[in-house]
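One structure is given here, and the rest of the page talks about it.
The complex is shown incomplete by one protein chain, all other protein chains being positioned as in the whole.
Take a look at chain A:
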Amino acid sequence: MAIVLALVLVAVGSVLFHLVSPWWWTPIASNWGYIDDTLIVTFWITGAVFVAVVLFMAYCVFRFRHKPGQRAHYEPENKRLEWWLTVVTGVGVAAMLAPGLVVWNQFVTVPEDATDVEIVGQQWQWSYRLPGPDGRLGKSDTRNITPENPLGLSKDDPNAQDDVVIEGAELRLPLGKPVKALLRSIDVLHDFYVPEFRAKMDLVPGQISYFWLTPTRTGTFEVLCAELCGVGHPQMRGTVVVETEVAYQNWLKEQSQRTFARLNAPEK
């Protein structure tokens, strides 16, 4: 009988835990509220199934536990019941999958007006590159990397000359403007993860991956690496600051001495 109590406790306790525990996601700071919504829908559907099945189990164990003289009912199949359950399950699954795919479509479709920002990972720090006044990021190649050219930009590409290189400092993003993050690694896998943005994506050496977001709230947020990248993985942290357009433009002006051309200017 203890097992009946335990089953009820697990079902009810899990729901209570969900409702009253202090552990929940961080306040969102990007346009990906849709992701949170899909997550909530999933919580409701799966939670209902969990509670229903576990409580039904508890009832079965209570009602049909062995008593002297009792005999089980012999019924190998019940096609109607089985098909009915299959269809209901199918509907429930579709109810989660459909919004999920719609939101995923948004996730992979970058808005036309998104600004490119490059995020470069290496063991164990974050670097960034902004396109500069021409709005275009220049070419890069891991083979070009030297101590003077830490991100491996191409010296021959005119688009690269005005690119702003930010090494070991914070990334700033303007509020309310869509940003396309282009992700590149120069050594092993990394993953750019800001919990408040919800979005994340791996940085893979040898290719460029991407995701996009629109920051919706000003503030300073922690960046962490979410893909095991060696023994320094937990130390690979950074900061991203979301600020108003005006403040962002002021900051951008201050960065003009960090252009690739200047950084690579011959010493005088």
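As a working rule, a contact is a pair of C-beta atoms (placed from the backbone, for glycine too) under 8 Å apart; a residue touches a chain by one contact, two chains touch by 3 or more; residues count from 1.
One rule holds in what follows: contacts and distances are computed from a predicted model.
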Report summary line: Choosing from "Putative Oligopeptide transport ATP-binding protein AppF", "Branched-chain amino acid ABC transporter permease", "Transglutaminase-like domain-containing protein" or "Cytochrome c oxidase subunit 1", the absent chain's UniProt record names it "Cytochrome c oxidase subunit 1"
Query - Options A:Ile119, A:Val165, A:Ile186 or A:Val240, residue touching the unrepresented chain - result: A:Ile186
Query raised in the report: At which residues does chain A meet the chain that is not included here?
Result: 2-3, 6-7, 10, 14, 17, 21-26, 32, 34-35, 38-39, 42, 45-46, 49-50, 53-54, 56-57, 60-61, 64-66, 70-78, 81-82, 85-86, 89-90, 93, 96-97, 100-101, 103-105, 107-108, 122-124, 141-143, 145, 147, 183, 186-189, 191, 193, 195-196, 198-207, 209, 221-222, 224-234
